[in-house]
Every structure is written in structure tokens, then in C-alpha cells.
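Complex shown without one protein chain; remaining protein chains in place.
After this line comes subunit A, so read on.
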Amino acid sequence: MGTVPSALKHCLSYQHLLKEQLWIGEPVASPPAAPHPGQESQASGLPEYIKIVEVGPRDGLQNEKVIVPTDTKIELINRLSRTGLPAIEVTSFVSSKWVPQMADHKEVMRGIERHPGVQYPVLTPNLQGFHSAIAAGATEVSVFGAASESFSKMNINCSIEESIEKFEEVAKSARNMNIPVRGYVSCALGCPYEGNIIPAKVAEVSKRLYSMGCYEISLGDTIGVGTPGSMKRMLEASVLMLHFCVVIFQMGVAVVDSSVAGLGGCPYAKGATGNVATEDVIYMLNGLGVNTGVNLYTVMEAGNFICTALNKKTNSKVAQASFNTGTIN
């Protein structure tokens, strides 16, 4: 804006700038105990605490072209464990024939440090994967449904109904072992094959997953086509169907998935970006005065580590603005 100033070198370093701003202050080391029901922050009407689920090591790396060695994956997850993130999706117990990037799931699961207070969910598409995950030490699993029949067919070669049946097997075993299950619904705001997805369908699939025992349902805008209006309509439909979960879920806790450095391109649009970057989400939440318990700097460092390992530029705008090639101050 305006003319480029001549005194550039006197401007504040990004560290100074970020520290100065109220919203980039040092966060609380660990998340607070369950907030009071309906507790909202100040006048903004937003929750006081938002749980960030880090999906970089699984969703991110799975969608990167470069396959990363096991040691690097373990190092990434260990670094993320030190950032304050409460949940880190570690790997996927899927056949390596389909997802070669996750072939080392057992080694990764066994190799990572397990920090107290941090959840380490893993993907388990079926009972076989579930058993394998438990044998490798998993204590939380995830199942992936979709709001689109075409997507379900193309992705896992079965209908939504058939996939739900498989997940029910997983959920039943998990229940017997007291293993929490997280449910994902893909294509919540649009499908790469079908296009428009109706909110009622998302709600229906969410409800099925919830009814089988998933403690949380993650709604995925798989191809990132959604806009604030379609997001609102989809959430309204889902919340109506799942109003009863309000009683059960921790009140006032909202949950957002993101990926460090915005790892993970979009397999449906070549060259396009995929996951939202954890750094950018935290930056926004910090600015809004919402507690996440996550230290932005350590996440940026973890992001820098994995981008170096992948030999790629970060997709996080905050990281781009911060890790200058030549510091200004």
C-alpha cells in the first residue's frame, strides 16, 4: 500500500511484532480442564478453548508426492508432541498396496514418544487394520465415511452403507476394548465426482457414525470447495440431527483439524493445496483470544523441519512471513 518506505530495515522483526500483538502472546502450556457448559469467551461468542487435531503426519504426508523415511516421520511426530497439540494423527493402518506412504505404520506407531495428555489416533478402515493398530500399541482409532456414494465407491470400492457396516465392526471391537473412535465424513461440502452434496446427507452419515459410538465427528471439506455459506448450511443440518450430542460432548469445546505447514496437496486437483496449515489456524485463534494450548513457534519449527525433509516450501502463510530468506531486522 502506498509508496514503499525507504527505512525498511528499521521495521520490527516478526518476532517482536508477533510478541507485541496481544493475540500472539505465549499460550498456556496445557489446555484447561473441561470448560463449563456453553462457556464462551468475552464478547466474541466464541468458545474459550478450541482443540486442534494435527493431521499432518497422516493426512498431510499421505498426500505428499515425496515419501518420507520412517525416522523423519517419527521425528516430526515427536516435535509436534512438544508443541502443546492435544491430538496428533499418527498413521494409517491401511494396506501398503493402496497407501505406500503409510507402509511403515507399525514402526511409526512403536517408534514415537507418547506424551501424557496427547492423543495419537490412527486410521483403521476395517477390522483387520484395527487389530493391527491395537497390536502396534494404538489407543485411539479413526474411521472414514463419506457423504458421497461416488466418492465412497471410487475411494474404498464400496457403498456408504457397506462402509458403515465395516466401521460398525471396528466400533464394536473398539467398544469392547475401551478404545475411542473418531469418525470422519468426507466430501461434506462437495464431491470431486458428484459435485454438490446436500447437507442432509452429511447429517445422515454423521448420525450413523455417531450412533455406532464415534465420540467425535470430523466433517471434511475434502476438496476445499466450500465457502462460509455452504459451511453454515451443512453445520446447521448436522447440528439439528445431532442435538443430543450437545449433552454428551464437552460443552463449549470446538475442534478443528489442520496440518502442520499445510502438508498434503489435493489429490483431486493437481497442483492445488489441501489441508489448512496449523500455523495459520493457531494464528487466527490466538488473535481471537481463543485458547488452544499450542505454542505457535514450536509448530512453525516442526513445520520448518518437515519442509526441509520434504524439500518443499511451506504452505503456511504465517511460516512464509516468518522464516524469511533474509531477516529484515
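Here is the rule we go by: a residue touches a chain if its C-beta (ideal position, glycine included) is under 8 Å from a C-beta of that chain, and two chains touch if they have at least 3 such contacts; residues count from 1.
One rule holds for everything that comes next: contacts and distances are computed from a predicted model.
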item: "Aminotransferase class I/classII large domain-containing protein", "Hydroxymethylglutaryl-CoA lyase, mitochondrial", "Leukemia inhibitory factor receptor" or "Glutathione-dependent dehydroascorbate reductase" - which is the UniProt name of the missing chain; value: "Hydroxymethylglutaryl-CoA lyase, mitochondrial"
item: Sites on subunit A contacted by the missing partner chain, in the whole complex; value: 1-8, 10-12, 14, 16-17, 20-23, 37-38, 40, 44-47, 51, 53, 55, 59, 184, 189, 206, 210, 216-232, 235-236, 238-239, 242-243, 245-246, 249-258, 264, 266, 269-277, 279-280, 283-284, 286-289, 316-318, 320-328
